[in-house]
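A single protein chain has been removed from this complex, and every other one stays in its place.
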Amino acid sequence: MSKIKTELYPQSIRKGDAAGLAKKKAKKSLWLELFSGVTGLILAGFILGHFVLESTMLFGDETYGAVAYFMEHTLPIAQVAIFVVTILFFIHFITASRKIPGKLEDRKRMLELGKNLKNSTQKWNQNPKDYTALKKHLVTELWIWQVRTGMIILALGSFHLFLVLWNIFSKYEFMGFIKEYGLTGEVAHGRVESGLWILYLVLGISVVLHLSVGLYRLAVKWFADTWFTRKKAFVISSLIFWFYLLLNIAGVMALAGVPFFHGLFGELFGGAV
Amino acid sequence: MGQVFTTDVLIIGAGLAGERVAVESAKNGLDVTLLSLVPPRRSHSSAAQGGMQASLGNSNKGAGDNPTVHWLDTVKGSDWGADQEVARIFADNAPIAMREMAHYGVPWNRVVGGPTDYFIKGKKVTLEEPKENEGLITARDFGGTAKWRTCYTADGTGHTVLYAMDNLVSQYGITVHDRMEAISLIHENNRCYGAIVRSLKEGSLNIYYAKSTVIATGGYGRIYGASTNAVINEGTGVSIALDTGEIPLGNMEAVQFHPTGIVPTDILVTEGCRGDGGLLLDVDEYRFMPDYEPEKQELASRDVVSRRMKEHMLKGKGVKSPYGDHLWLDLRHLGEKHLKTKLREVYDICMYFIGVNPITELVPVRPTQHYSMGGIRVNKDGHSYNMEGLFSAGEAACWDMHGFNRLGGNSLAETIVAGMVVGEAVSEFTKGTELKISSSLGEKFRKIQEDKITQFYNNEGKDTVIQIRNEMAEILSNYVGIFRTGDGLKKAVDDLKTLYKRAINVKVVTKTAGRNPELTEAIKLPGMVKLALTIAKGALDRTESRGAHTREDYPARDDENWLNRTLARWPEGADEPTLTYEPVGLLDLPPGDRGYGGGQMVKMDKSLDEYNKIVDKLQKESGKLDTLEKIGEKLPKELWKES
Partner (left out) sequence: MARTLTFKIFRYNPFDENSVPKMQEYKLDETPRLNLYSALYRIKDELDPTLMFDFVCRAGICGSCGMTINGRPTLACRTLTKDLPDVIELHPLPFFKMLGDLSVDTGIWFREMAQSVESWIHTEKEFDPTAEEERMDNKIANDIYENERCIECGCCLAGCATAQVYTDFLGATGLNRIGRFMIDPRDKRTQEEWFELVSTDEGVFGCIGMMGCDDVCPKDLPLLEVFAYVRRKMMVSLTAK
């Protein structure tokens, strides 16, 4: 049990092809790690910006529309972005999910480790992996939530991406609100109001949790020995989490046309900005 | 039940000494098997924090040091009980051993050139460290030495050296079987062929045949109950040598005590506590040391303070606790700043292990067994007396560079130097020999152990293992501790004799599969009591005071009658050991005053030449086997006069 069994160790007794194999294996691991991390980082950056922009709905449909128009027509940012983001989204999904245990049994065990296991009734056999009594460990549990939210994002995010992709490149009417090419405040607003707000709320909260934990992990994994210590990373990612959580809730409310939120700041500043 | 293994060199004990012998043998192309009660890195060597002595002389306060100065300190420290040639071999090789360990990865602390601050006797002193030595191995101060000579890695010297050594063991691919306890040697006609080994995982009895066998099982302080030694230091390795009836143990009465082990866990707190002004108080929080030692008070030498503490407790002035009597160490007046900086280690130990805050609370302490100078008597090659093919090294052995008192930092250094030297001799011996035995020999010895185990289950005795261990510990610490008198020792010997009978008659009640902890302890028990008895008997018969062996009724060191080494054998079936004596070895430095510790002396009438003339002959009569080099080859005459 727990024998470190790989044909590649120890190096000193490795023979023939194994040497080349070892290097290939090592390179592959490094690239995968970089892909999942970098795509995660870029996506996170995108989302942080995305949520700020979405929140312009707090200033009312006009502001929102102006921003959307600027991004689609003045400069074709949205068109480019959606391609890039969609690709990154799937690369990230593929590379990051390699860490999720493939076997159901293993997934369960990971899950248990994150939770309080004392009530576990599993039997002990010679394989002690089947039995533990570990206390709840925060960062481990957060990882499990990262996997869960990742799944949610995968499902809801793809759907959302499909929707907006459709919008950006089509003139078709959708639910009777399309008047021109692309996205407008009304489109967004109307669609969300008509029931998609639940979906957006779930997606939003998931994304915020997923990315703030992800950023925390990323920072610690690569920079814990620099001035950017684990403590600092934790504080910053917590701030990101809480700020964006609130922003997201407010944003969705505004999109959904909840009177208080919709155009909240717009009214404060007297309508349009 | 059990397996049979065959190897060139079987090493019982994987502490520093055992692993160093293993590495040396493996370098010589031999097939080596290491046995240990625990994974080797958990051996007690890892617990030594202070450091190891070697006369590198790189630091400011080490300048002018050389092996001869180191040798002088060692021989004086031993109160002339050491074999001076062995001490010489040790001092000459210690610097090489340190450098070798540096080569193999020990991160020794290094000299940093320029002015450096130190605390010497509580005062801040700035010393200029030599720039030209920047980056060489540095050293710190330890008691009883003329120079700063103790090499160290922060507070983890034993740990880092053991880890580096175990890395070498991995590198050489040496076979390691951990959780294995040797419980008997296999021998016939004064030739050792290996050992019977009990697995502490599943409880099987295994036979290990070997061309040569090495015992490096460390100290056996746990027979005293309270000891700074690890809980596995129970002396089985030494007692299986005694069990052969042939091999003598040397100087078993030489046992070192430390005044301040904390209660209940007996972890050591440094002498620095008292050096910096810590006081000892009794149950009435009364400072008693000035009554006994008006001059030096708390700062008298280790053995004196320990003795007075015990004496005071026997008067009923100890603090009663569920863990036995103890006294108090008062550090409160030193203040928070002092305790959290200069005595931080002490502060941490108190807080972590007993939850006592020394800034506001009294620390419970008592004198505690610390080191065993005695052990399996070997010649300068580490070859045991009377038993060909059996070697020993480290604390388990009486190679005898420590005599009656070892200096701090010398034992850790001994383990690797002895490992080197003995390892060479082992290789030499092993290459020139063959394993010629009938396979029934191992079976015979295994059968004896099997019967013993069955016997434990069938015994009628009413005692439990714990009861006997506690009684043994009590007898030893009351009468064979730091405080020894003829009457007390007599009583101890008598009591231990009856205890021995009870120990072999202990009944093991629980009969579970696997290692069965109760049985494991029962198997060791008679051996432990035997060791206790050899210590008590040796102390009773030695009517003088020398080093750590201090007799109230014979306060003088008697070089006329007692400049010798006690050898204890336990003939088969006997109920106590028989003692004989041999000369300590060739004398080069004539017996004199240690320069500390005080005490009277009875001068030797003989001249050195007269003493030296018959050393070899008498030692051979005592069972010493031939050495690779003649006696005295490694002891250059009167080199010490130059320094």
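Things worth noting here:
So that you can tell them apart, the chains are marked A and B in the order they are listed, and the count of residues begins at 1 in each.
Note that a contact is a pair of C-beta atoms (placed from the backbone, for glycine too) under 8 Å apart; a residue touches a chain by one contact, two chains touch by 3 or more.
Note that the structure is a prediction, hence the values are computed from the model and not measured.
One chain is not displayed; in the complete assembly it touches the shown chains A, B. When the whole complex is considered, the residue among B:196, B:230 or B:365 that touches the unshown chain is B:230.
Residue B:168 is the one among B:11, B:52 or B:168 that touches the chain missing from this view. Within the full complex, the residue among B:317, B:515 or B:634 touching the omitted chain is B:515.
With the whole complex as reference, residues 1-6, 8-12, 19, 22-23, 25-27, 29-30, 32-34, 99, 101, 106, 109-110, 113-114, 116-118, 123-124, 126, 128-129, 131-137, 139-140, 143, 217, 220-226, 230 of subunit A touch the missing chain.
The chain not shown here touches subunit B at positions 38-39, 41-44, 46-47, 49, 96, 98-100, 102-105, 107-112, 134-138, 153-154, 156, 159-160, 163, 166-168, 170-171, 176, 178-179, 201-203, 230-232, 263-267, 321-323, 349, 352-356, 364, 464-466, 509-510, 512-518.
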